[in-house]
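Got a structure for you, written out below as structure tokens; questions coming shortly.
One protein chain omitted, others in place.
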Amino acid sequence: MYRAAMFTGSLVATLLLTVAFVGCGESGGNSEGSENGSGSAADRGPLVTYSATSAKVRGMDPMDIGDTTSSGVASGIYDCLYQYHYLKRPYELIPSLAAAMPEVSEDGLTYTIKLRGDAYFQDDECFKASGGKGRKLVAEDLIYSWKRIANIKNISKNWWIFDGRIKGFDEFREYTKAVKDKKDVDYDRPVEGLEAVDDLTLRITLTKPWPQVVFMLAHLPTAAVPREALAHYGDEFLNHPVGTGPYRLKDWRRGSKIILERNPTYREELYPSEGEPGDEEAGLLADAGKRLPLIDQIDISIIEEDLPLWLKFLAGDLDISGIPKDNFDTAITPSRELTPEFREKGIVLKVYEEAATYWYGFNMEDPVVGKNQPLRQAMNLAIDRDEFLTLFLNNRGVPARGVLPPMIAGYDKDINSPYTVYDPELAKKKVKEAEAVHGGPLPVITLTMGSTDSTARQLGQWFARSYERVGITLEVEYMDWPTAQEKVKTKSAQMYAMGWVADIPDAENFMQLFYGPNGSPGPNNMNYKNPKADALYQKLSVMEDSPERHELIREMQQIVVDDLPCVFTLHRVAFILRYDWMKNYKPHVFGYGLGKYRNLDAELRRQRVGR
Amino acid sequence: MTAATTEFVPPSASAGRSLWYDAWLRFKRNKLAMVMLGVVLLYVAVGIGVAAGWLTADWKESVGPSYAAPSWEHPFGTDIFGQSVFRKMIYGTKISLSVAFFASLLSIGIGVPMGAAAGFFRGVVDEVIVWLYSTLSSIPGLLLILAFAYALQGTSLFGFKLTGITSVYLALGLTSWVGLCRLIRGEVIKHKDRDYVTAATAYGASKTRVIFRHVIPNVTHLILIDFSLRFVGFIHAEVILSFLGLGAKSEPSWGVMIDDARLELSRGYWWQMAAATLAIFGISLALNIAGDALRDALDPKIRT
Partner (left out) sequence: MLSYIVRRLLYTPLIVVGVLLVTFLLFRVVQGDVSSDIAGKNASPETIAEIRKEYGYDKPLIINTEAARERGVLAVFDSQFFHHFKSALTLDFGRSRSKQKISTLLMEGAIPSLSLTAPIFLGLLITSVSLSMLVALRRGGPFDTSVVVVCVMGMSLPILATILFGQYFLAHKLGWFPVFGYEPGLAGAKYFVLPALLGMLAGLGGDVRFYRTVMLDEIQSDYIRTARAKGQGTLRILYKHLLKNAMIPIISKVVLAIPFLFLGSLLLERFFGIPGLGYLMIEAIGARDSQVIMALTFIISILFVLGNLATDVCYALVDPRVSLN
């Protein structure tokens, strides 16, 4: 439920990524009803959009995907049962491979899902029976795809999605444990809770009510993959994706470039014809009713250093980009607008809030920080969140005083702690109290940073300086991300940089991080435990979203901010730049694979940059 | 200059002093080298001063606004926290010199005894040592250092936790003794059959005693030359390792400063980069020139 859920001290460095999967392109010849009057597709050639990512794509097997970049690319190739509506806010799910939203039984345990009958896998040599022609997608394909995740021999990172949720599925996983070789696992072995009633009807039976399951069915790892491709490519499947999505992989030069091209057999899906107020004026409905995808080719460069990526964007070689920290001032004025120089180039700025909260977590089982509430209060009070934002994020964020980011239903600005503000004098008093609780001078506190780059070093230094001012000695240890993760998971870190980026628009996504039984190695890596909070979570996690549920969410948040198991720092705000020739761009916090909606005014681009 | 053709007369034990004295006289004639030697000594003095806490112990203090440009007040400007880049540059001397010093110490500590043992005992001992260093020298230097630093970081050695900088000391030291070992081995083989060694063994001196009292002093100048040139390599290696996140982190070092400046450069904040580069350039140049002069002075055979 969380994509690349944890960020480290290097959160600043990650600012630039996540723009990779944006695609744009004018409705080329292939899309019906193209009336742009700028010449036919035949003499223009294919419409290509250019973007870049600062992280490498590791592989394109949905089962293994856990990072944002790979998700962004692979979701152009694969489809899930559901997807987010591109324009509507608050975020809303609509069918993708499914024909309609699921029928849920009275007790909330059985979900019956009808599939649309016109989804085909992309043509690929793995479909030997049909001479390379893609086969129609059936309900059995989804069950097979999910069983791959359950098969422990596959060492999928995504088992948490189904863990304990579906009837008989955990038993299937148990069974795979006993199988000697990966190849001997029998995928036809029935699972009680996963049933293909007929080719186009899927029935899921849950172990207990779980209203958020629909969001999971829109999450990339649950996408449909064809069995033939696995039989044909084996372990190399991750380099030969075969899906049902709007694009297929044309070329992939690892470490430098990925090219996706239009999938000619993509089912008929149309650009939405309604959105939220203002979309019409913003031109986001100009392509309403046109067949997707609108562009022919998505060209993604992999550029790991910020500066070259930025320069490529300025040269007009990329259609869209984030803003590197170090170049922010050249692009954005102090009043948070685009500089005239950039506006003249035809660059457009889009600012939006991300669904993320960042904090520095305490290990609540640690004898020093875990048992000392005044200390945790002091450590919250000593942090000047505004200075933090200025120094490290060019103010691209808002201070966080509680758990939920403002955009999530259930957020309440009045839920906060008197200690999540900057007050060094009060912090000093609290340090005195903390010393009394500890029974002597405070020992050195160790902060674990999961990065060794210069930004992490500067962050570490800044924290140490902040704490020194109030009489707390902080030592920072820097290590690579896997090692830091390991320390956190084994409860051997005292304090560590952490954050959550939600990718479902539901508060439960955040609240489960504070649920006692989810302690390490589970998602509650602070090992926070409060019986009252636990009781509330148990109730709200099985409820349909409602005002009563929001009340429970509020209560639980208040308990957490009173206990302060972490130093809350900020919610991020994204600044995305694009050229005005890129059409239909609307930021979407949860969805991936939005490239199919984007469009491109190729004529304007040619005028501006001659490309 | 026909020095290359003159026969190199091996110094006898008693002639040792005059060799050093002669070398010093030769070295002194080279004015540039003398200046450079002064520069090296200055760096060393600064390094010791910082380590002892006499110099720039206050580097953490903010002296001005974030990223102030160089001025009379802040000779090399300030960094993100308004800390003086000049102080950081001075402070960095400590880390860089300590890396070079400990790595050299370790490499001499391993290389010299091993080389001497191999050369003196020959036989199985020699075979094993030669095999060991042939193996290590088959692994490209930077790769070996990286592999060592990577594998060592975060592990414990004799109950002693290896942090960033200690694993750098170890990685550099453990990988750089090979050249010295080979050199000493060759020299020891050459010296072994010389009269003074034969005489010493004849008088009943033990083998280790012979090696350390008689052979090693006669190859000290080689160690010194090797050390002076290797030092530069270590200082540069610290920069690369810092960039790869394997070096010091909580204290300013030149490598860390350059790594920080990597991102600052595009905003036009060039001073941190310039300060660290200047500091490295200064000591490298001084060591290179003084080292060359030292070699010429100590080993007239290869004078060029």
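Which chain is which? They are A and B, in the order written, and residues in each are numbered from 1.
Keep this in mind: a residue touches a chain if its C-beta (ideal position, glycine included) is under 8 Å from a C-beta of that chain, and two chains touch if they have at least 3 such contacts.
No experiment lies behind these values; they were computed from the predicted model shown.
Here the missing chain is touched by one residue of A:Pro272, A:Gly397, A:Pro523 or A:Gly595, and it is A:Pro523. Touching the missing chain, out of B:Phe81, B:Tyr150 or B:Phe212, is residue B:Tyr150.
Within the entire complex, the positions of chain B that touch the omitted partner chain are 4-5, 131-132, 134-136, 138-140, 142-144, 146-148, 150-152, 155, 232, 236, 239-240, 243-246, 254, 258, 261-262, 265-266, 273, 276-277, 280-281, 284-285, 288-289, 292, 304. Within chain A, the residues in touch with the undisplayed chain are 5-6, 56, 58-59, 61, 64, 66, 152-153, 155, 157, 159-160, 163, 177, 235-236, 238-239, 253-257, 301-305, 307-309, 311-312, 480-483, 485-486, 489-490, 521-523.
Methods note: only the chains that are shown with their structure count from here on.
The distance from the centre of chain A to the centre of chain B, with each centre set as the mean of the Cα atoms, comes to 48 Å. Against chain B, in their complex, chain A makes its touches with residues 306-307, 310, 324-327, 329, 391, 451-455, 457-458, 460-462, 464-465, 475-480, 483.
The touching residues of chain B, when paired with chain A in their complex, are 60, 66, 80-81, 153-154, 163-164, 245-246, 249-250, 256, 259-260, 262-264, 266-267.
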